[in-house]
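And then chain A:
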Amino acid sequence: MTHGLAHDTELTDRQFEVGMLTRVEGEGSLTLHVSDGEVVQARLGIFEAPRYFERLVVGRTPDEVIDIVARICGICPVAYQMSAVHAFESLFGVEVSPEVRRLRRLFYCGEWIESHALHVYLLHAPDFLGYPSAIELARDYREVVERALALKRTGNRLVAMLGARPIHPLTVRVGGFSRVPMREELMSLRRALDEALEVALATVSFVAGLEAPRFEREPRLVSLRHPDEYPMNDGRIISNDGLDIAIDAWRDAFEEDQVSWSNALQARTHAGEVYLLGPSSRLTLNSDRLHPRAAEALASIGLADEIRLNPFWSIAARAIELVHAVAESIDIIDGYRRPDRAFEPGTSRPGVAAWATEAPRGLLFHRYVIDDAGLVAAAQIVPPTSQNQAAIEADLTAFAPSILTLPQAQATHRLEQLIRSYDPCISCATHFLDLRIEAPVR
Partner candidate 1 sequence: MTATGIPLTPRPQPNPRWAAARRPRVGVVKFSSCDGCQLTMLDLEDELLAITERFEIVEFAEATSNRSHGPFDVLLVEGSISTSDQAEEIVQLRHQATSLVAIGACATSGGIQALRNLGDHDAFRKAVYPNPQWIEALATSKPVSEYVAVDAELYGCPISGRQLLELLTALTVGRRAQLPDEAVCAECKRLGNPCILVTHGVACLGPVTRTGCGALCPSFGRGCYGCFGPRESANTPSLGDWLRTIGYGDDEIAREFAKFNVGAPAFRQMVEDKS
Partner candidate 2 sequence: MTTSPHRLGTLEDKLAAAWLTHGVRPHMRGVLAALAESRPVAAGQVLFREGDLSDFLAVVLAGRIGLRLRVPERGPVTILTVEPGDVVGWSAVVPPYRATSTAVALADSEVAYFNGVELRAALDEDDSLAAEFYPLVLRAVARRLEGTRLQLLDLFSQRWVEPW
């Protein structure tokens, strides 16, 4: 189950390595070195090969950028397209129609459903139930896996309905969509969504019944917050320790630096503090904005504190967000009126286009410099995983002592499970333009 060398030495001085993290998206590794019960080094290595996306979008038009950044990640392409399109629209002063704004949320709901269903059931649940994968899980709990696939299918159908296909959708453009669906088309998903809501609720009770490893810490949580919506593609950037900045002002509070063991940059606050993004942060900071159905579900399992304090419980946060995304999708479809125009015309203007949206894995920040020709001159893309990377390493350091008594393989698996609980999206994480260089940890 673990790769690379995993050798037992005396308990006081141990090395844990996972050469290739599995059931995560992209290629990463874990190195944890413990000496005299002290963690001297915890590294989440990212050896996913660099693809230089910030450079690839230079000299491109905004609409081309929207197509290109989707390719950063096959699991959350919608998120990349949303952060980019909102950034451009904010610079160009394009006001999308209310219908299109709702369709964008519906689009995002589809991706949350697909991504969370994938992670909860196919990637994360096997850890709790002691299976190497959902394939083996299906042998004993076929109906559970079929349920998961049905839920995931509905999410994918939503994305495909608006974006033509679930992976790398192709209809997003500045001002709206290249095509918006007929009402009948959306209604054709209505029944699937009703079933999906049942499944999502069942998922909540399913995860509530799981047993998570004991581990508590008080992380700094960051997410978007909107006056009256559960945050997706609008609002302000806030934290549980008082941060409250505009959605395009990420750089006022955070910065990235490069470390030698990773092809991803790590983000910290200007003060050098680590922080955590993702479902647990979103939920903790916005539980009062949940759809009533999701709020009920959360109340019924009452795991709010666990979700905040124990990273393993992020699976519950995802389950709650599944309920929210499905319930909101139903509301949007029921109220849908096809807009006369699929997109508002917009005219490019030079300047800085910046925006952040809530990818399934957390805050995704894009910043583009547009030149006089209307082409991108420079770009910065800060995905959630690179921002979480430092927090994950901090948590590994904090968690390690509790597993030192376990046999090597079991301990290593625990560490891998901890990493998986952040749903790291590693190919996303690989590529970023940096601002300030810090000497790498040696």
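Candidate selection criterion: all candidates are chains of the complex that A comes from, given by their letters.
Assume a residue touches a chain if its C-beta (ideal position, glycine included) is under 8 Å from a C-beta of that chain, and two chains touch if they have at least 3 such contacts; residues count from 1.
Remember, predicted model here, so these are calculated numbers, not experimental data.
Participant: Only one of these touches chain A in the complex, so go through 1 or 2 and give me its number.
Facilitator: Looking at every copy, the candidate touching chain A is 1.
Participant: Residues of chain A touching candidate 1 in their complex?
Facilitator: Interface residues on chain A, with respect to candidate 1: 1, 3, 20-27, 48-56, 58-61, 64, 67-68, 71-75, 77, 118, 122-123, 126, 132-136, 138, 142, 145-146, 149-150, 152-153, 156, 164-168, 170-171, 173, 178-179, 257-258, 260, 263, 265, 342, 416, 427, 431-434, 437, 440.
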